[in-house]
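Structure in C-alpha cells, see below.
The complex is shown incomplete by one protein chain, all other protein chains being positioned as in the whole.
Going in written order, the chains are labelled A, B and C, and every chain counts its residues from 1.
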Amino acid sequence: MPYKSSVPLFWRLKDAKYSLVGTKCITCNQVFFPPADFCPQCRRKGKIEKFQFSGNGEVVSYTVIRVAPEGFEKYVPYVVAIIQLDEGTRISGQIIGDINKVEIEKRVKSVFRRITEDNDQGLIHYGIKFEIVD
Amino acid sequence: MPYKSSVPLFWRLKDAKYSLVGTKCITCNQVFFPPADFCPQCRRKGKIEKFQFSGNGEVVSYTVIRVAPEGFEKYVPYVVAIIQLDEGTRISGQIIGDINKVEIEKRVKSVFRRITEDNDQGLIHYGIKFEIVD
Amino acid sequence: MRRVAVIGAGYTKFGEHWNKSLRQLSTEAGALALEDAKLEGKDIQALYIGNMSSGHFIGQEHVAALAADQSGLTPIPATRVEAACASSALAFRQAVLSIMSGKHDIVIAAGAEKMTDITGASALSTLMGAGDQEWESSIGLTFAGLYALMAQRHMKDYGTTREQMAMVSVNNHKNGSLNPLAQHPFEITVEKVLNSSLIADPLRLLDCSPITDGAAAVVLVSEELAKRFENPIWVLGSGQASDTLALHNRNSMTEMLSTKVAAKIAYGEAKLKPENIDVVEVHDCFSINEIIAIEDLGFCEKGQGGKFVEDNKIARDGERPVNTTGGLKSIGHPVGATGIRQIIDIVKQLRGTYGSLQINGAKTGLALNIGGSGATAAVHILGREY
Partner (left out) sequence: MRRVAVIGAGYTKFGEHWNKSLRQLSTEAGALALEDAKLEGKDIQALYIGNMSSGHFIGQEHVAALAADQSGLTPIPATRVEAACASSALAFRQAVLSIMSGKHDIVIAAGAEKMTDITGASALSTLMGAGDQEWESSIGLTFAGLYALMAQRHMKDYGTTREQMAMVSVNNHKNGSLNPLAQHPFEITVEKVLNSSLIADPLRLLDCSPITDGAAAVVLVSEELAKRFENPIWVLGSGQASDTLALHNRNSMTEMLSTKVAAKIAYGEAKLKPENIDVVEVHDCFSINEIIAIEDLGFCEKGQGGKFVEDNKIARDGERPVNTTGGLKSIGHPVGATGIRQIIDIVKQLRGTYGSLQINGAKTGLALNIGGSGATAAVHILGREY
C-alpha cells in the first residue's frame, strides 16, 4: 500500500509531525507548513528558519471518512479537515470529538494523539489532530 | 514488494504454470511459452492454439542465487536457469538437486514442486521446476 | 509547427477482467487501434503508455517495454508516462510532441490499468499514491475524501446542491447505458444516488467512479501521412499544467488552477473558445469534479456548474454535451487508461460514425484528464478540420 511509513521518514518529519514546527522565510515573512526547504517566491534570496506554529486555526473544509484506506479501517467514521492556521498556511488533519459539532469556519486547536498503527512494523504513529474550540 | 501473487493471476496462468501448456501459431508453426495470445510474426494472419510442452530441454545458462528476494530467503542457495525447451522456446526455472551437477548444455526434464509461500495471503505456490537428466 | 492527427483508436471493454492481465489488455487495445487504422505492427515507430501504479496493482514496473514486447513491436522506443489518473493524457501528449519533433511519423499511444487483482481497500490505498503521502495519506485521507472537501466548500460558497451532484451521475449513466464497452451500462436516478451509502460526506457511492480494468490506444501520424488515411482527426491544442500535490496548499479548493492553465493553452493553440466546442469529455472521478471542470473550462461562470447540470445543458441533446458515452462514472476508471479513453470517444464523435452514441454534427471536441486532486491537468482539443 502506498502510505509507507518508515523510521527514517518519521525521524525526518518528527518536529513537524509531533510539534507543528514549520519554516519561515525571513526575507518575505511567508510561513510554511509542511516545512519548506526554500522559499518559492524569494528562491535563492530567501532565508529559511524554523518556525513554531501555535496550532490554532479555523476549518476551511471538512469531510467524514466512512470508507477508510488500509490502516485506518477501525477508526471510521472520522473527520478530516483542511485547517487554516492562524500564522498563515493550511494543513490537513483529523478533527476529534463530536462529529456534529464540526462546521466550516469553526475555530480549532491542536492536540497530540495516536494517528494509526502500522501492522507491518508494529509501530504506533502519533501526531497532531485538532479539536473544535467552543 | 513487486512480485505480487493474486488468486486471479494464478487462475489465469494455471495451465501454463502447472502443466507447461503454452501456445502455438499454426500459421507459421512457432511455439510460445509463456503462452502468447497472438503471433508477433503473422499478427492478424496468425492462428493461435494451445500447445503442450514436454518439459524436456537443455540448460542455456544458470546461476546460483545466494541473496534472495522476499519470499525466497529460506530456499537459498538455489539454482535458476534458462532452459531451451525441445519444442523450441525458452523459459526461466529453478533446477533442483545437486548444485554441482548443473552445467550449461546439460539435459533437463520438468517436475512439479513448491515454488514459494506467500506470507501475506497464506498461500503456497506450486509450479514447474527442472531436474538434471543424467 | 508540424500538425498531428489521430488515425486509429480503440478501447477494450472496461470492467473487472479477472481473466485478463495488464499485458493482455494492453495488447488487445493496441490491436484494436492498429486494426482501426488499417496498419500493421511494423509500421509503428514508437510507443507511449500511460499507467499509474502497476508497481502496486500487479507488482510490475517497466510496462512500456512489456507492452512493446507482448505486442511484437520491439525494438521500437517504448516509454511509460505517469501522472496518477492523468497518466495517459500525458502519454498522448508525449506521442504528439514526438511527432512534432520530427523524430517519428507514426506513433501508438496507449493507457492501461489492471486494478482488480488486489482488494478494494488495497486499491484505495494505492490510489492515494497520487496524493501527498507525507501530509495527506498519512492522516487517513482518501481520494473520495479530497473531493468531498472540495464539494463541501463548493456547496458552502456557491450553493451547489447535493441533488445537482447526483444529476452528474444520472447524466453519465444515461449516456453510458448506450455504450457497450461501459462497466456499468445502466441508468440510475437522483434518488438512487442520494440513497447510496456515504463514502466521504457529502459524497456517496454513486458519486464515485468505480475500480476498473481496461486499456485504450490510439495511433497518431504526422500531417504529411495523415492525408493517406480516411477521416483523420486533428490535434488542435494540447495544454498541460501542474499544481501543488496537496490540496491544502492551494488558495482555492473550488477551482483547479491546473485545469485553467491547461485549458488556456489548449484554447489558444486551437484558436477556439469554450463556445466553439461541440463535445466534451471531463474527468468525473467524483461527481463534484464534473461541476468544477465545467466551470474551469469556461462553459459557465464560476459557481454556476451545478445549475448548468441541473438545467440539463450537459445532456446529449443539451447546449454542451458532456461525457456523451458515460464518463468515468459509467464506463469505469482504469486510472492509467482513462485519458486516452476520453480522447478516443472524442475522436469517434468527430468522425461522425459513432452509431447510437453519435452526437450529430460534432466538429470539435475537448478532453480534460486530471491527476490526483488536480496536481496535474491535461486538456486536448481535437477537430475534424484544422
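Everything below uses one rule, namely that contacts are C-beta pairs under 8 Å (C-beta built on N, C-alpha and C of every residue); 3 or more make two chains touch, one makes a residue touch a chain.
Predicted model only: the values in this text are computed from it and were never measured.
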| item | value |
| --- | --- |
| Selected from C:S242, C:N276 or C:Q304 as touching the chain missing from the view | C:S242 |
| Touching the absent chain when the full complex is considered, from C:K103, C:K227 or C:K271 | C:K103 |
| Chain A residues that touch the omitted chain in the full complex | 1-4, 6, 8-9, 11-12, 36-41, 43-44 |
| Touch residues of chain C, complete complex, unshown partner | 1-2, 21, 23, 47, 52-53, 55-56, 58-62, 64-66, 68-69, 73-84, 90, 93-94, 96-98, 100-103, 126, 129-134, 137, 238, 240-246, 249, 257-258, 261, 371-372, 375-376 |
| Those residues of chain B which, in the complete complex, touch the missing chain | 1-5, 9, 13, 34, 60-73, 75, 78, 80-83, 89-94, 104, 115-116, 125, 127 |
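We take it that only the chains that are shown with their structure count from here on.
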| item | value |
| --- | --- |
| Which of B-C and A-C has more C-beta contact pairs | A-C |
| Rounded Å distance, chain A centre to chain B centre (Cα mean) | 49 |
| Centre-to-centre distance between chain C and chain A (centres being mean Cα positions), rounded to whole Å | 31 |
